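Structure provided below as structure tokens; questions to follow.
Yeah, one chain of the complex is gone here, protein chain that is, but the others are all in their spots.
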Amino acid sequence: MRSDRLDEAPGQDLPRLSVPPVLEVDGLTVDFPSPHGGKRVVDGISYSIARGRTLGVVGESGCGKSMTALALLGLVPSSGRMTGRITLNGRSLSDLSAKDWPDVRGQRIALVFQEPMTALNPAMRIGDQIAEVLTIHEGLRKTEARERAIEQLRLVGIPSAAERAKAYPHQLSGGMRQRAVIAMALACRPDVLIADEPTTALDVTIQAQILELMQQLQDEIGMAVQFISHNLAVVSEIADDVIVMYAGQIVERASSADLFAEPLHPYTQGLIETLPEIGRAQDELPVIAGTVPSHYHDIPGCRFAGRCPKADASCRAVAPALRPVRLGREVACHKVS
Amino acid sequence: MPALLSVDGLNVSFPLDSHSLLPGRRRVVHAVQDVRFEIAVGETLALVGESGCGKTTVGRAIAGLGKVPKGIVRLRGEYLSDLPRAQRRAARQAIQMVFQDPFSSLDPRMTVRQILQEPLDINGIGTAQERNARVADLLGQVGLPADALERYPHEFSGGQRQRIAIARALAPNPALIVADEPLSALDVSIQSQTLNLLQKLKRERGLSYLFISHDLASVYHLADRVAVMYLGRLVELADRDTLFASPRHPYTQGLLAAVPRIGQGRRRRTLIEGDLPSPLALPSGCAFHPRCPLAKDICRQKRPEMKPLASSPAQSVACHFAEESAA
Partner (left out) sequence: MTLYLLRRLFGMALVLLAMSFVVYGLIGLMPGDPIDLMVMSNPGMTAADADRLRALHGLDQPLIIRYWRWLTAALSGDFGFSRVYARPTLEIIGPALWQTTKLVSLTLVIGSLLSVLLGVAAAIRPRGKFDTIVSFFSFAGISLPTFWLALILILVFAVRLGWLPASGMGPSDPSSLWDSLRYLVLPVSTLVIANVGGLTRFARSSMIETLRMDFIRTARAKGARSARVVWRHALPNALTSVVTIIGLNFGTLLSGALVTETMFAQRGLGKTIYDAVLGNDFNLALVALLFATFATLLGNLLADLAYAWLDPRVSVT
């Protein structure tokens, strides 16, 4: 269903939109109020993911990717405030009480974190850490859960799983640990898997193994995946659709094929152009001048204006809204028609 | 081209259990073994390989940091280890290092001026006035505004900090800069700025680099030649175009296949299975054999020597089947 993606003409996935999405996010906002104004680190973002599809989320460090992921699990730090609507399989999660959130976490929505080194409990055997999800959500008994955990480890390609289940995290390599984390996330066959930079800390050969594993498991389980990364190349290989975030907002949304073939937002264009590419010798790389503004929260106009080659007075005055510009494509830029 | 730096038989090992009270079996990590390469004036040699394969250790050994390595390091033809102490130190100034993390490699209590001036003071370069002028000049070369001088590192973004670190490395007027993953702590949109800066400095000052990285796209962009390392040894060394177009070592081939690329869509990208073995228990014969799709019996018994290919002598490969394994 996905492997033929490159052959599709852009826009042909329109009929798929009729499949009801598993996850819908509407106007998600995360604020960190403080006496001196506070900051809005995620600013009204909306998207949805259908079953079996992968949404890539790209953007620079600090643009709010991880905070979005945490919000989906009700794990925004207690100093922060989240608003907006999250709907899972038609059921709203936004008004879930603190008591009911744990039933969703790990069971319906699971999370894979960036750092496999620190994401596992160093004082607990990995088999037990996986079994724990099953005892929590499926009420399995210890021995049963252990067996299922070993099965999970086998599923993610860990050799001699029964013995490895008894290992502590520090006894495994980075790639093995990330496999264990994935095994843990998938133990309850969640509807949605959020992978927050799952391969950033890994070597390329291991990264390739993990990406392949994730795609294969997605084909088997059919979950929706939200794949967060700052690595455009990785996202281009794994995602069906992509949202590009800048300073807490979505600036562009498109199918992966469209986005990388013809980026429309000046920021996306810049990002793709600046990447060095194997096989293309260049004297100098194009650059996006400047850096992400650190206090983007109270910029009145377009937040990218300070770095944008096309910026003019109207860009600095009025913030562009995310709007559809072509079939299946949305961009937040005044200069795209 | 005369070699600026030549390294031969470089070995670095780290003892484990060094605090042991009783004499017992001393275990040793052979972090770098028999590494040999040359860097010409104005040339960039990239050193690639997976985490823990010894890239940083090679870089530090060349820059004269950390353990004194075994082997021969020659700078402009002179054996560094043979030079008298004072001269050796002067010679070392010709090799400077830029580290991965611009957040921890700069002293937070020093202003940018102090950071840049320190290497000049230590080596007694120029008069006070000349040093001042030089510091200002350095700042300009790395593209930082002049008012940055009196500020502290924490007032700068990651990319700007890396520029400060590069300016500090430039201060003693080196001939070679060892850049150890200078991009990996930086934001995507900042990496290309830094790559351009490195390239500009090379063009303008005839600098040489040992560019350590695991990002093969950046390596392609910056390097003239590429050395591939696996578990402490070089396994392939060739000029850039040859290496990327026709890698001969199975590990290099797997590495290149695994690099994600825009516009490739879904594809098979794992030629290499399994994990890196522990450097404490190196596999026999060819260290790559447990993961190598081409491994034969001889690979388990005999370690392949690094040698030039008969068909293209500028490409050296350490594999028993290098002549046959064109991808």
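Order of writing sets the labels: A and B. Residues in every chain begin at 1.
Assume contacts are C-beta pairs under 8 Å (C-beta built on N, C-alpha and C of every residue); 3 or more make two chains touch, one makes a residue touch a chain.
Because the structure is a prediction, the values reported are computed rather than measured.
Within the whole complex, the absent chain has one touching residue among A:124, A:281 or A:318, and that is A:124. Which of A:103, A:163 or A:220 touches the hidden chain is settled by the complete complex: it is A:103. Of the options A:170, A:189 or A:280, the residue whose C-beta touches the omitted chain is A:170. For subunit A, the list of residues touching the undisplayed chain reads 73, 75, 102-107, 110-111, 113, 115, 118-124, 132-133, 136-137, 168, 170, 181, 184.
Here, only the chains that are shown with their structure count from here on.
Note on chain placement: the centre of subunit A and the centre of subunit B lie 32 Å apart, centres being C-alpha means. Looking at the complex, you find that subunit B touches subunit A at residues 50-51, 157, 159-160, 187-193, 195-196, 199-200, 214, 216-218, 220-222, 244, 254-270, 272-273, 275-276.
Put simply, subunit A touches subunit B in their complex at residues 2-3, 5-6, 60-61, 173-176, 203-209, 211-212, 215, 230-234, 236-238, 257, 260-261, 270-272, 274-279, 281-288, 291-292.
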